[in-house]
Every structure is written in C-alpha cells, then in structure tokens.
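As you look at this complex, bear in mind that one protein chain is not there, while each of the others sits in place.
Naming follows writing order (A, B and C), and every chain is counted from residue 1.
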Amino acid sequence: MIRIFATGGTFDKEYNMLTGELFFKDTHLDELLQKGRCMAPATIETLMMIDSLEMNNQHRNTIAEHCRNCEEDKIIITHGTDTMTETASFLAERFTNKTIVLTGAMIPIKFGSSDGLFNLGCAIAFVQTLTPGVYVAMNGRIFKAGTVWKNKESGLFEERLG
Amino acid sequence: MIRIFATGGTFDKEYNMLTGELFFKDTHLDELLQKGRCMAPATIETLMMIDSLEMNNQHRNTIAEHCRNCEEDKIIITHGTDTMTETASFLAERFTNKTIVLTGAMIPIKFGSSDGLFNLGCAIAFVQTLTPGVYVAMNGRIFKAGTVWKNKESGLFEERLG
Amino acid sequence: MIRIFATGGTFDKEYNMLTGELFFKDTHLDELLQKGRCMAPATIETLMMIDSLEMNNQHRNTIAEHCRNCEEDKIIITHGTDTMTETASFLAERFTNKTIVLTGAMIPIKFGSSDGLFNLGCAIAFVQTLTPGVYVAMNGRIFKAGTVWKNKESGLFEERLG
Partner (left out) sequence: MIRIFATGGTFDKEYNMLTGELFFKDTHLDELLQKGRCMAPATIETLMMIDSLEMNNQHRNTIAEHCRNCEEDKIIITHGTDTMTETASFLAERFTNKTIVLTGAMIPIKFGSSDGLFNLGCAIAFVQTLTPGVYVAMNGRIFKAGTVWKNKESGLFEERLG
C-alpha cells in the first residue's frame, strides 16, 4: 500500500480567471492516477495546499508526523520544487525505515505541457522498488535526500557535489 | 544509460483526418520525454510501427536481436497492449542479464486522456531500479514476464493465477 | 435563441480503449459551449449519433422535421464532414425562412488537436448574423448550401465551380 500526501506546489496550481492569478483549490492527484489508469493501491491525503516558498519547519513537522503515523511504509509527497530538497533532507534525518519519495512539477497540471503526470508515474514506480530512505524523483531520475539541489537557472534537479 | 525501443502500439497511433482512421506515423516518445523534462540518459530507436495484433515471432526476434546487440543493459520497449505479455514471455526466455521493461498505452498519446505519459514515467523509473529480468509496467504496477495477462474486459493488466 | 442539433460525425467520436476503435457515446457540445464560456442562449438536442457516411435521406428528413418544428429560427447542425454538403443542399430545398448553419470537425474533439471548438465558435457567430438560408461553416469560412464541396484530398471545404 502507498500513501500519497499532497502539500501543494506548482503541481496543483490553477488559473483564477477573475484575478489572473495562479492559486490552489484542490489536488489533482486523483485525476492523474485515474488518467494513468493506476491500479497500484494508493490513498491520497491533502496535508496542506501551499507554495513551497512558504513551506517552513512547522509545515515539515506536520508532514513528518503524518509519515510517522500512517500505516504505509511507502510514501509519496507532492511538493513545490523550490524547497523540495530541503524537505527531503528534513525528513531524511527523521526516517530510515520507510521509503519516502518527493516529487512535484515545474508546470501546473492544468497546463497542457505539464511534467506532472510523468513525474507522478516515476514516483509511483520508484516508491515500490526503492529500499527505505528519503528520495527526490524529478526529471526521470532519483536522488537520495541530501545529494540533490534544484538548479534555478535550468529548472533541473542535479547531484550536489561535495 | 537506457535504450528505448519503439515498436508502435496504441501509444503512437494518430488520427488521419482524411480517412477517419488511426494510423502510425512516427513515435511520440521524444516529445513525451521532453514533456517529462526527463534527464535520465535515454536513446530512442524505432524498430517497427505496428499494431501489436500484427506482432509475430519474426518481429519478436528482431526485438530480441536489438536487445542483445545494444550496449545498454536497461531497456524499455513500447508495445501494443494486446500482445505485450506474449512478447515479454518471449524475451524472458532469452534474457536474464538485462533489465527489460515493456510498457504501452490504452489510449493514444494524441488523445488528451492518454495514459501514455504516466506509463512512460513508470517505465523510466522501474528500468533504473529493478534487477535484471523482463517485466511489464502497466497501471502503475510492475509484473514479471510470465505472471501477467491483460484482462480484455477491463483493459487492466493483472496477475495470472496458476 | 439558437437550437443546436447534434447528429454525430467526427466531432463526437471517442476512442474505445478496449477495442481500439472510434465510436459514439454522447455529444460533447455542452462541454464545448461551457469551455467557450458561451452565453449565447442555445439549446442542444441530439437527433442521432452517426458517421456521416451512413447519413441517408431518411435521416435528413428527421433533421428537416426537427428544423421545421423547433421554435428557433437560428439553427446549428453538427454533422460529419463527408456528406455535410449533401445535407446542406437537402435542407436548402426545404427552408428559406430560417438561418441554418452546418458545421463539424475533421479531428475528434477528444484529440488535443481538434478543430471542433474553433468551428463551433464560427457557427455560433455565423448563425446570429446571417440572413435566412442554409450554410456550411468550415475552415473559418461560410458557404451557401449548393456552392460548396469537401476536397477529400486536402480535407478542406471549397467553393464549387459551375
């Protein structure tokens, strides 16, 4: 069994046509799993709907608590990309016995060109096959927490050297 | 390094607006990897563009030959869903030292509702993490060759009992 | 008030993932009007859901009857493109006091690349502004019934000479 915690991020941003701004309403994870015709047993739970620039350690504690208390030992966390690696490191200090995979999207799902469905597919597969630990799944790759950063110029996740 | 062999299937079907029929032109795998912003090193090669109902053992031999001759030991094969499990079994008899993942789509990529991008994400992740063997990656799940069938009523891949 | 009669055609074709064939379920006209945020007062009614190659004079009589009996004098008919011009000519012999606009799509709505939403926008606008008569609205153009044919090589509607 897989538990998916939604925390917001670009992934779930929608366009408010009255204000012209991007905002959060609900997660689109269930639609995506349906589109992917996913039969891997997964339960989705929304913990928060925030931009990852607003993600602080109080939020991270909430996430950690839910990771601890849920029965599943395979966990996917959808998360904004800007601070995804920080949250991964935060969780890596607290969990060694569960497989936790963070993923997100650079382009909102509601845009035709979103990477979200691909990333979710990767996360669903990685979480089922990786040994316990905390990981970031982006760009079709998998990174151990603490070994990855987001290159803000290219928007790509890369190995952190040294 | 990952090698991706395209063989056709629903995945790559397009709509011919002059005849009203679905047909094959080129693979859409490169567009999909770009959409997924995939940085996992992957080379795409089209072996054939056929409906999997037309797939016979001569085609399968061609696929096997390419699996044997390519340098990579991580291989993804996109394949029509109707005979995907047969091709998986065929390859499983011939390969034990490479990780070969077959995937496809129930709905063509060019349809808004396609499962193809999700499935490709899964395949990219599974091929990087699984031990050598031949697998089918569909519905967010992974099946060992020989243990899976396509339920033609539901369109879902399931464990084969007995 | 506008009356929209759906008769099927490429417009409303969907992909049956179990058989790999295109088929008709329901019309997508209501979704399209919603997407277009259309506030022009329009009522949608499905008369039949057929490929226009199957459209015979019995079907055309049914359409004519509904055009005659409805209260609205502004009518849009969605129709397969193959015999759209025949149906237009058929109706032109019977109606001179209503504005009847036939439109359709070369690519099903469910494909990302469909021309259907554009064509429906054209039809909604043309039906509100044209004087009574029967017309074909395709390719952003308007043609009087009897003066138009579908070029099957290009898939474009053109003036019929002579």
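Here is the rule we go by: a contact is a pair of C-beta atoms (placed from the backbone, for glycine too) under 8 Å apart; a residue touches a chain by one contact, two chains touch by 3 or more.
Remember, it's a predicted structure, so these values are computed and weren't measured experimentally.
Colleague: Which shown chains does the hidden chain touch?
Modeller: A, C
Colleague: For chain C, enumerate the residues touching the unshown chain of the complex.
Modeller: 32-33, 35-40, 42, 106, 113-115, 117-126, 128-130, 137-142, 155-157
Colleague: List the chain A residues touching the unshown chain?
Modeller: So the residues of chain A touching the unseen chain are 10, 15, 17-18, 20, 22, 51, 106-108, 110-113, 152-153, 155.
Just so we're on the same page, only the chains that are shown with their structure count from here on.
Colleague: Hey, how would you classify the chain contact layout here, line, ring, star, complete or other?
Modeller: It is a line, because the chains touch in a row without closing up.
Colleague: For chain A versus chain B, which are copies of one sequence, does the interface use mostly the same residue numbers on each side, meaning over half shared, or is it different?
Modeller: Counting shared over all numbers used gives more than one half: same.
Colleague: Rotation angle for the CA superposition of chain B on chain C, to the nearest 5°?
Modeller: With C-alpha atoms aligned, the rotation comes to 180 degrees.
Colleague: What's the distance between the Cα centroids of chain B and chain C, rounded to whole Å?
Modeller: So the centre of chain B lies 39 Å away from the centre of chain C.
Colleague: As a quick test, compute the distance in whole Å between the mean CA positions of chain A and chain B.
Modeller: The computed centroid separation for chain A versus chain B comes out at 26 Å.
Colleague: In chain B, what residues contact two or more other chains?
Modeller: In chain B, 106, 113, 155 touch at least two other chains.
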